[in-house]
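Yeah, one chain of the complex is gone here, protein chain that is, but the others are all in their spots.
Chains here go by letter, A, B and C, matching the order in which they are written, and residues are numbered from 1 within each.
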Amino acid sequence: MAIVDSPVVQDIPAAEVPDPNEDLYHAKSWVTKYLFCQDAKVIAIQYSCTALGIGLLGLVLSWVMRLQLGFPEVFSFIEPAHYYQFITMHGMIMVIYLLTALFLGGFGNYLIPLMLGARDMVFPYVNMLSYWVYLLAVLVLIASFFVPGGPTGAGWTLYPPQAILSGTPGSDGGIILMLVSLSLFIVGFTMGGLNYVVTVLQARTRGMTLMRMPLTIWGIFTATVHALLAFPALFVGAIMMTLDRLLETSFFMPVISEMGEILSYEGGSPLLFQHLFWFFGHPEVYIVALPAFGIVSDLLSVHARRHVFGYRMMVWAIVIIGALSFIVWAHHMYVSGMNPWFGFFFATTTLIIAVPTALKVYNWTLTLWRANIRLTLPMLFGLAFIITFVNGGITGLFLGNVAIDVPLSDTLFVVAHFHMVMGIAPILVVFGAIYHWYPLMTGRMLDEGLGKFHFWVTFLGSYIIYLPMHYLGFIGVPRRYFEMGETTFIPESAQDLNAFMTIVTLIVGFAQLVFLYNLITSRKNGVEAGPNPWKATSLEWQTAKTPPEHGNFGKTLPVVYRWAYAYGLPNAAQDFVPQNLPPELVATHVGNQVPDTDGES
Amino acid sequence: MIVAYAILLVGIGTVVFHFVSPWWWTPIASNWGFIDDVIIITFWVTGVVFVAVVLFMAYCVYRFRYKEGQRAEYNPESKKLEIWLSVLTSVGVAIMLAPGLWAWDEFVTVPEGTAEFEVLGQQWSWMYRFPGKDGKLGKSSTKLIDDDNPFGLDPKDPNGQDDVLIEDSELHLPLNKPVKVLLRSVDVLHDFYVPELRAKMDMVPGAVTYLWFEPIRVGTFDILCFELCGTGHYDMRGSLVIEEADAFNEWFEAQSTFAETLARISPEGEIEHKIAANAAENSF
Amino acid sequence: MTEAHVEGQQHPLGVYIKVWAWLFVLSAFSYMVDYYDVQGYLRWTLILIFMILKAGLIIAIFMHMAWERLALVYAVGVPVLAVLVFTFLMTHEADYTFDTRGTFFVESAP
Partner (left out) sequence: MSESTPGAIMRPDGVEGVIADWSSDQRAFKKVPWGKAMMWIFLLSDTFIFGCFLLSYMTVRMSTTVPWPPVSDIFALSLGGEPIPLILIAIMTFVLITSSGTMVLAVNYGYRRDRAKTVLYLIITAIFGATFVGMQAFEWTKLIMDGVRPWGNPFGAAQFGSSFFMITGFHGFHVSVGVLFLILIARKVWKGEFDNETRGFFTSQKGRYEIVETLGLYWHFVDLVWVFIFAFFYLW
């Protein structure tokens, strides 16, 4: 407990590095201030808006997909090829262009410097480039909707040979633009990612040890490291597939007889791509999950007015999950025809990962124990996250247990699993985080009433979409089917259930529009937040101004004396003690912020 | 208050739904019942934890809701509790994993002497090939595929001459006879799955994959392609008829062999009709 | 060579020259393996040994890893294990593919 116990502060060592960024670069013109801006906070907002914008497209695609599934043959404009293009784009947009970009580019950029007491990222210029390359990747992605043949319909997993053969929609231009867009995304992300990692490792303020960082930062940091090491596999896969498609090399292509015609490929290995893809893909799902883990810990702690339970275990769990997730990838390939021997290895590693994850879940709930829980919006989203994540994680255990995956793989059970654990749980955290940090970014609160509506509809709605979907998976209903048609084994009632899920999807979708409205109007009309409205301890709320200005803090950087979870300290004057409150003031200080960081004073 | 009830409701609702929902396994028709059992085990282990976590949360939200002036307990960690929880979880994992691995071992280990046949996938239809009297399938090559030789069999391989070719999506298998299914694709990835059999495996062009099972129930079942293979993926269906050995043999005899199809193409051509003197006992 | 830690990484030129020479020698050795047409396990072992020695020298001396604090060394070195595991597994995967091809396919042009 020595590390976390804050009343007894160890010495803050003398500065090794004097405020290394005090001579900040200052923008000279409107263009460099708002458009090509190098301030991480502006870049963060650019990232977030772009990601939410493209996410909205992903959402609309999901409605169209659901319409087809719920009411087959009603919407004649949806052809099979379109359907496959929609699911592909939906999956890819949601996982990569929305969640990865939002958590790392958006939240990462905003929160890392602020929470660590840095003035900016270490390489602001590269950081800015990162956003513009990301934007370019998004534009290329959108462009693929307009090329002849449309976007690719190979599924977001892009498995060759089909991805580049003519039997799959979008195999002319669509797949190439997809691969180009992914490569651009990776290049752009790498520029940003190096910034996040180096900032965390090398640019913390005095007293901010790694073991005092808020879990948000731990989550984002580990996810970024993950991304830097996992994206290379996708990058290499994308390059090789581009070559296979354009130059007819045979990396992934064996001899193929397509529609009676023998193609010129020979000797390649389709499974190689799957390994590369999942060597990236599995870490990728944790890239999406780990920031959510971190952020939700902070949301729960702040709004339960209690420290996170078992902070050190939480940190180690993140790190262990991170490390293990590089050796579980082939659990997506149990029935891919790979070497059967792998099943034993990967099932074991996969289920081992459940142990640190389970500990995180326990610690979240134990954070609530003997707390003083305020049911604010971020808290509600946090609670809902735990439920949906446990539900989705547990179904992961079914799939991870190799023999069980045999009947369940590629059924709707898998779709239900990953929507529960990825499409809902982290999305709920995103919403909670937006309700939590919006006041910091804009100085105003989001509307509470609209927020409650948004919460209940989204949480309950999406839960009842995906819970029953598991059972369709048990029946044996396949995923990625344009329509089921006649079968001997699927009961009539399954179609009614599908229609029900579609209707709920549309209702949930409507709630998102309400959220969007709230997001836009509250910028002008929201209640003034004032400094540190949630009475939080972490540094981002201790800035001189709300919203923080360029350079984040006042003349001097804050000095950190304790961990970020000093809530309910017995001998403190109030129920929270900011990280930078000098020890001698703990017993007396009352107020939302620590006095002398108030900038100009 | 409402929130606590809502959480409670979600937890209880989930359990109730599990027991009353009309949607559940399609009745099994193969020897893989053990996989279903492992699922039931997993349901119990994870279900208990799910309910425990949700109930605990509901209780906390109800009991420790905000009161002005109240302070939360300050007690950052408890080694003892965390060790206990890790151990219990690990035990839970072991209870699920052990039977799972055992079942997988069964699944990938084909018993000696199991009869083989081949399923051939292509966009977007199924074909099947049985070994003839010799019990051996001839070698193939995708390069040899043409209209006259849709399976791409090697005409020079004596084992292939008596192979029985079924250019139709309907497959028949005899009851209670274990079979090893060799899966081959000529173009893209496909996946052979019959929900009642519980066994599926991808078909990979440029390789041959396999699975095995023993049919234990007579009936006609759907064969579906379970790996996205292009626009026609959803329409790539077949049917599997499991029947008594007599009925099967009758069907089987009516099919033609590779040699016969070759002969049909070039009647005057010399075709060596090699039939292994002693038919292997693992033939159909 | 720790005395010269005043400003960044400064080391006597002698070390660099020696390592440079060694790199030449080792490269020459690995070239000899091919030139004299050594085959089989001996070939692979020799190639690997020379490769690892060369790589080690470059990383340790030219890239100054030998003088860095272990915190950095581990941070850079440990993740590479993931690639090694991946490679190891892929050898088994490739072997398996090769075997099924040999068992079931004929190698013949139309």
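In this text, a residue touches a chain if its C-beta (ideal position, glycine included) is under 8 Å from a C-beta of that chain, and two chains touch if they have at least 3 such contacts.
Keep in mind it's a predicted model, so treat the numbers as computed, not measured.
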> The chain left out here touches which displayed chains?
Replying inline: A, C
> Among the options A:256, A:272, A:387 or A:519, which residue touches the chain absent from this view?
Replying inline: A:272
> Which residues does subunit C use to touch the chain missing from this display?
Replying inline: 2, 5, 7-11, 13, 16-17, 20, 23-24, 27, 30-31, 33-35, 43-44, 47-48, 50-51, 54-55, 58-59, 61-64, 68-72, 74-76, 79-80, 82-83, 86-87, 90-91, 93-95, 97-98, 101-102, 105, 107
>> Even though one chain is hidden, which residues of subunit A still touch it in the full complex?
In response: 12-17, 20, 25, 122-126, 190, 194-195, 197-198, 201-211, 228-233, 235-237, 239-240, 243, 247-251, 264, 266-269, 272, 275-276, 279, 560
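The criterion applied here is as follows: only the chains that are shown with their structure count from here on.
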>> Can you work out the whole-Å distance between the CA centroids of subunit A and subunit B?
In response: 32
>> Using mean CA coordinates as chain centres, what's the gap between subunit B and subunit C in Å?
In response: 42
>> Where in subunit A do residues touch at least two different other chains?
In response: 262, 269, 271
> What are the residues of subunit B that contact at least two other chains?
Replying inline: 141-143, 146, 206-207, 209
>> Show me the residue ranges of subunit C that touch subunit A in the complex, using the header's touch definition.
In response: 79, 82, 85-86, 89-90, 92-97, 110
> Along subunit A, where are the residues that touch subunit C in the complex?
Replying inline: 225, 229, 262, 269, 271-272, 275, 279, 326-327, 330, 338-339, 341-342, 345
>> Touching residues of subunit A toward subunit B in the complex: what are they?
In response: 1, 4-5, 80-81, 84, 153-155, 159, 161-162, 165, 167-169, 254-260, 262, 267-271, 304-307, 309-313, 335-337, 340, 343-344, 347-348, 351-352, 354-355, 358-359, 361-363, 365-366, 368-375, 380, 383, 386-387, 390-391, 394, 397-398, 401-404, 406-407, 409-411, 460, 463, 467-468, 471-472, 474-476, 478, 480-485, 487-489, 491, 493-494, 497, 565, 567-570, 575
